[in-house]
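To keep things clear, I will list the structure first and then write my remarks on it.
A protein chain is absent from this complex, but the other protein chains hold their places.
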Amino acid sequence: MERMTEEQVKTIANMLRKRSLWMIHYCTGCGAMELPPTMTSRYDMERFGLAPYVTSRQADILLITGYLNVKTLRRVITVYEQMLDPKYVIGFGSCALNGGVYWDSYAVIKQLDRYIPADLYIAGCMPRPEAIISAFRHLMELIDSGKADGYKRYKRNLAYYKENQRKVLG
Amino acid sequence: MMGVVDKIKELDGAKITIQRENRIFVDVDKDRVIGTLYSLKLMGFHQLSVQNVVDRIKDGKFEIFYVLYSHEYKINVIVRTWVDRDNPVIETADKIYPSAHTWEREISEMFGIKVEGNEDCGKPFILENWKDIPPMRKDFDSVKYSSEHFVFRHSEGENE
Partner (left out) sequence: MNKSYELFIGPNHPGIPGNFSLKIELEGDTVVSAKGDPGYLHRAFEKAMEGRYYIQNLALIPRICVPEPDINEAAYAMAVEDLMGVEIPERAKYIRTIVLELARVANYTMWLGGLAGTLGLYTLAQWSIGDRDYALDLFSDICGARVYHMYIWPGGVRRDLTPGWEDSVLSYIRYLKNRLIDYDNIFLKNVMFKYRTKGIAVVTKEQAIEWGATGPILKAAGVAQDVRKDDPYAAYEYLDFEIPTLTDGDSWSRAMIRRWELENSLNMIEQAIKKMPKKGPVCAKMPNPLKGYVPEGETYAKVESARGEHGFYMVSDGTGKPYRVAVRGASHTHMFTIAEKVLVGQRLADVSHTLVSLDICPPEIDR
């Protein structure tokens, strides 16, 4: 049998990866309210191979559920950096996207992807479970096609992200 | 029912406003507030619902209010007092109402009011690494602060 090329290995790895995604259980904001219905019997995200997980070191997905307070941002960055590659970030709700209703608040950051790379955003406040599941499906497609490369971007542009983080966290 | 209202009316140096049958405002001097709270607690006002501050910037004062409630009489008493904005110092009420301890931590952080006798005041509570003036004061401009510290997302077609 011929040896597989690196490209082929990657394709197979991505195909398998997308089928077992573990999501770290970190409720950073109020969007976390729609996660229990998504996890439990009615919407049941486990049928897509998604499950909540407790520690950051074994998780694949970091969900930023809603607004991010500056104090939480510090913890989120720690959690993100603890997670092992490959890792994916989903910005959840309009607050992660552009500040949402907290556009004038002194405590809430306005753009998630200035501080950690987001692979995907879900619009709305708050997104319904259907939207969350559709986002997960979309993330799977991105992983399959190799487009979910947020963790690579973070490494490549570390100086940019660190600079932005420093500016906010002081 | 009338008994307790009469008793409240007899409080020393207090200005009483009966807004409703079950809501009474008691305005006192800064020095008398702890004594007033203590007498009210002895009357049966056991619950401190909320203690917070209104920034009366035009008068140069901070208005501190304590919303009290009595399980017995079903009356809300709101004790108000005023301190100078330039040198805001109040005395702690946590010996009388234990829940005042945390409310005082919050107001000392959000308004920069010094609370004498409360050793936790001045430590960071809700905010972290805060370097500006206390944020709940009226002269703190939240919009200005957030546009200086955060970068807003501009949608396509919008003039930057």
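Each chain gets a letter, A and B, in the order it is written, and its residues are counted from 1.
Convention: contacts are C-beta pairs under 8 Å (C-beta built on N, C-alpha and C of every residue); 3 or more make two chains touch, one makes a residue touch a chain.
What you are looking at is a predicted structure, and each value in this text was computed from that prediction instead of being measured.
K.L.:
From the list A:Met45, A:Val89 or A:Ala107, pick the residue that touches the absent chain.
P.N.:
Reading the full complex, the residue touching the unseen chain is A:Ala107.
K.L.:
Going by the contact rule already stated, which one of A:Met33, A:Leu84 or A:Leu158 would touch the omitted chain in the full complex?
P.N.:
Once the missing chain is taken into account, the touching residue is A:Met33.
K.L.:
Could you pull out which residues of chain B are in touch with the chain that's been left out?
P.N.:
Residues touching the hidden chain, for chain B, are 19, 22-23, 25, 46-50, 52, 54-55, 65, 67, 69, 71, 74, 76, 78, 97-99, 101-103, 125-128, 135-136, 138, 140, 142-143.
K.L.:
Name, in rising order, the residues on chain A that touch the hidden chain in the full complex.
P.N.:
Contacting residues on chain A, toward the hidden partner: 24-30, 32-34, 36-37, 39-42, 52, 54, 56, 67, 69, 71-72, 75, 79, 101-102, 104-108, 125-126, 128.
The criterion applied here is as follows: only the chains that are shown with their structure count from here on.
K.L.:
So, what's the distance in Å between the C-alpha centres of chain B and chain A?
P.N.:
40
K.L.:
Which bits of chain A are touching chain B when the two form their complex?
P.N.:
70-71, 74, 97-99, 103-111, 114, 167-170
K.L.:
Considering the complex alone, what residue numbers of chain B touch chain A?
P.N.:
That would be residues 127-129, 131-132, 135, 140, 142-143, 145-146, 149-153 of chain B.
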